[in-house]
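With one protein chain withheld, the remaining protein chains of the complex are depicted in position.
Then we have chain A:
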Amino acid sequence: MGIGNAIDRVEGHLKVTGKAKYSSEFQIENKVYAQAITSTIAKGEIISVDTSEAEKQKGVLAIITYKNAEKLKTSDKKLPVLDVDSIQPVLQSPNIHYYGEYIGLVVAETFEQAQYAARLVKFEYKKETPKINFKNHREDAYRPKEESDYSRGNVEEGLAEADVKLEMTYNTPIEHHHPMELHAIIATWENGKVKAYASQQMIDNAAKTIAKTFQISKENVRVISPYVGGGFGSKLAAKQHVILAIMAAKKVGRPIQLTVTRNQMFTNTNLRQYNEQKMRIGAKKNGTLTALSHETLSHTSTYEEFQESCGAVTKMLYKVPNNLVTHRLVPTNLQTPFAMRAPGEATGSFALECAMDELAWKLKMDPIDFRIKNDTQTDLSNDKPFSSRLLKECLRIGAEKFGWKERNMEPATKTNGNWLIGYGVSGASRGAPYQKTSSKVILERKNQTVYATIQMDATDIGTGSYTIIAQTASEYLKIPVEQINVELGDSLFPVTPGSGGSWGAASFANGARMACLNAIKELKKKLNVGENEEISVEKLLTDNKLDKFEAEGTAEPSEEFEKHSVYSFGANFCEVWVDKDTGMYRIKKMVNVGACGKILNPKTSFGQIIGGLTMGAGMALAEQTRVEPNFGNFITRSFADYHVPVNLDMANIEVIFLPEEDKIANAMGVKGVGELGITSVAASIANAIFNATGKRMRDLPITPEKLIMAKKEIGVA
C-alpha cells in the first residue's frame, strides 16, 4: 500500500494479456482505412496529380491531395515556432519542403486496398535544389530568439585568466524517437464533433491542436488515449496524420483508421536535429573553472522553427564566473525537429561533460575531483538557490560503488588480451518541473469496503503513471491499492499537463493527492469533524450516510518553488572494453546514481533509468539517421538500419537512488526520472573510450569505423 513501494504495475496484467487497448485497436463500427502518400523530392512543387488509376481500384473511397483538401488554419509567419499545441496544417499547397512530406491520402474499405491504391497515385514535380546539410549553409544561421543567448561575466577575459584552456567541437547526429507503438489514430467526425482515439502523450494539447487547425471549439473535440506504447517526445503534440485522419473522416463520413508506418515515422513525427557544439573551457592550475562557453549550431526546417537548448545545462551545472551560451539555427529542407527525450540535456551534456573530462585530463586531475571542486549550491544563471542538489554525493557514492579507484589516470594502460579497458564518468542534471494538475476522485462504498476511482487526462506512456497514481491515492485515502481504479487518457477528465518533460510523476501524484485530500476534507466538514482528526474514509462515508462521493483537486507550484532552481542530479559511471584492432567495444558495467526526490515506486523508477541509460548508450554506440546528401532522403529506413542497442550491447546496470527530501519541489517531494537517465550517458561512454584508447571521440555515434580511424590525442603516451 502507499507510495515508496516497489509494487508491480497495476495495469501489467491487462498489457500482457492484450486487454489494454492502444489507439489503433479499438473496434469501431463501419471503420475504413487510410494510407498516407509522401513526397519523393526534398524541395519543389507538385505540378500534376494523376489519381485516375488509383480511383479505379476496388474499395477506394476517397483520394485527398492539396487540390481537394479542406482549407485549414495556416500560419502567416514564415517560420512559426513549433510547440506542443501548434496548428498542424497539411495538404494546403503544392509546395514541397522536404523528402517524405505528406502529399496525399487514400481512403479505402481495407488496409490493403488503401496501401495499394496509394502506390498508384502519380505525382509530377518541378524540382529545386534543396539545402540538406546545414554546415554548408552557415551564412543562413540566425538567432531564433533573444533568450537563445545567455552570458555572465566575460568569457574572453575568463579564458585569458586560465592556466589551461581548450576549444573543441562536438557533433551529435539526427536521431529518431521511434517508440514501439506506431503513431496511429481512429477518427470520427459526427455533427461537427471530433472523436479521436489517438496515441498522444498530452491529451489537452492534442485537443487544442485539432480545434485550432479545423477552427472549431475545443469542446467539440474529444481525444482518447488510455495506453501509449512509448512516445519519447514524438507524441507530445498531435502531428499532421491526426489532422489527415480527421479531414478524411469528415469527407467520407465514416470512422478512419490511419497508422503512420515505421518508414513514415522517420519523416513525419519529428526528429532530434544535428547539433554542432563548440565548447571553450578554461581553468586555473588548481582546477578552478574560469570560463565556459557553449555555442550551438543546429538546423530547423524551412517552414517551422524549433530550437533545442543544448546550452541549458552549461549555464547552471558548475560554478564558473564567466559563461556564454548561444544557439543558432539554419533552415534546411528537412522535417522540423522537435523535443526528444531530454531535449537539450541529452545532447548538450555530451559536449559539456566530455569537455569537463578533457580539461580534467589536461589538468592531471581526477575528473570527479574536478567536478566537485566546481560544485555550487546556487544556480548562477538566475542566482536562485537549488531546492536540493546532491551532485557531489552522487559522484562520491557512485565512485565507491563502481570501484573508481581502479582507474588509471593515464589512458590506454589497462588491458586484458585484445581488450583495452577504460572507465568514464559524467555528471548529470535535469530540471524537475511540475505543473498545474487537476484530478477527480469518486469514492464508492460497497458494504464495508470503499473503492476509489481517480480520473485525470494524464497518460501512461509506459512509464507507470497508472501505478503511481494508484499508490498515491492509496497513501492519502488510506485504502489498499487493490481498491483503487485509475482512469486516464480522456479529454473528458480533469486537465493535466500530460506526459513529457519529466513532470508527469510529480504533477499527476500531487494532483491525485489534492483530490483525495479534498474528498476527506469535505467529508469531514459535512460532519463537523476537525481536519486533523484520524478517521477512515469508510467511516466518513458511513457517518455521512453516503454510498458515493466525488471531489476534485488541483495542485500547482508554490511561491517557494518559483524562488528556487529545482533540479534532479545524477552521475553515471561506465566501464568500456574496446577491441584494439576492430574498434568494436562493449559496455561492461554501468553504475548510475540519482538524487531525484521521493521515489514513488522503485520498480517503475528503475525501469525509467534503465531505459534512459540504454537510450543514452544508443546515442553513443550507433543511433543515427543518415541523410542522403544529394537527394535529401533518410537512408536509414527501418529498425534494420536505425540501430538501437540490443541486449548484448548493454551492461550490468546498477541504479542507486539517494534518499532526498525536497518539499520545495512540491508537496510530495517528487521529481521526475524520465529524462535524467539519458543525460550524460553518452559522455560517460566517450570518456571511458578515451581512458581505454587515448582517442577523443567527439562525433556521435562512436562506430567501429570511426574509432579505428581516429588518432590518439596529443600527449597520450
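As a convention for this text, contacts are C-beta pairs under 8 Å (C-beta built on N, C-alpha and C of every residue); 3 or more make two chains touch, one makes a residue touch a chain; residues count from 1.
Note that in this section contacts and distances are computed from a predicted model.
K.L.:
There's a gap in the complex where one chain should be. From "Heme exporter protein B", "Cation acetate symporter", "ABC transporter ATP-binding protein" or "Xanthine dehydrogenase family protein subunit M", what does UniProt name that chain?
P.N.:
This omitted chain is identified in its UniProt record as "Xanthine dehydrogenase family protein subunit M".
K.L.:
Hey, which of A:Lys284, A:Lys392, A:Arg637 or A:Lys712 is the one touching the hidden chain?
P.N.:
Missing-chain contact among the listed residues: A:Arg637.
K.L.:
Of the residues A:Gly583, A:Gly597, A:Gly616 or A:Gly694, I need the one that contacts the missing chain.
P.N.:
A:Gly583
K.L.:
Which residue, A:Leu297, A:Ala622, A:Ile664 or A:Met697, contacts the hidden chain when the whole complex is considered?
P.N.:
Of the candidates A:Leu297, A:Ala622, A:Ile664 or A:Met697, A:Ala622 is in touch with the missing chain.
K.L.:
Of the listed residues A:Ser24, A:Gln115, A:Thr542 or A:Ser558, which contacts the missing chain in the full complex?
P.N.:
A:Gln115
K.L.:
Since one chain isn't shown, list which residues of chain A touch it in the complete complex.
P.N.:
Residues touching the hidden chain, for chain A, are 40-41, 112, 115-116, 119, 418, 581-584, 586, 621-622, 626, 628-631, 633, 635-637, 640-641, 643, 645-649, 701, 703-705, 708-709.
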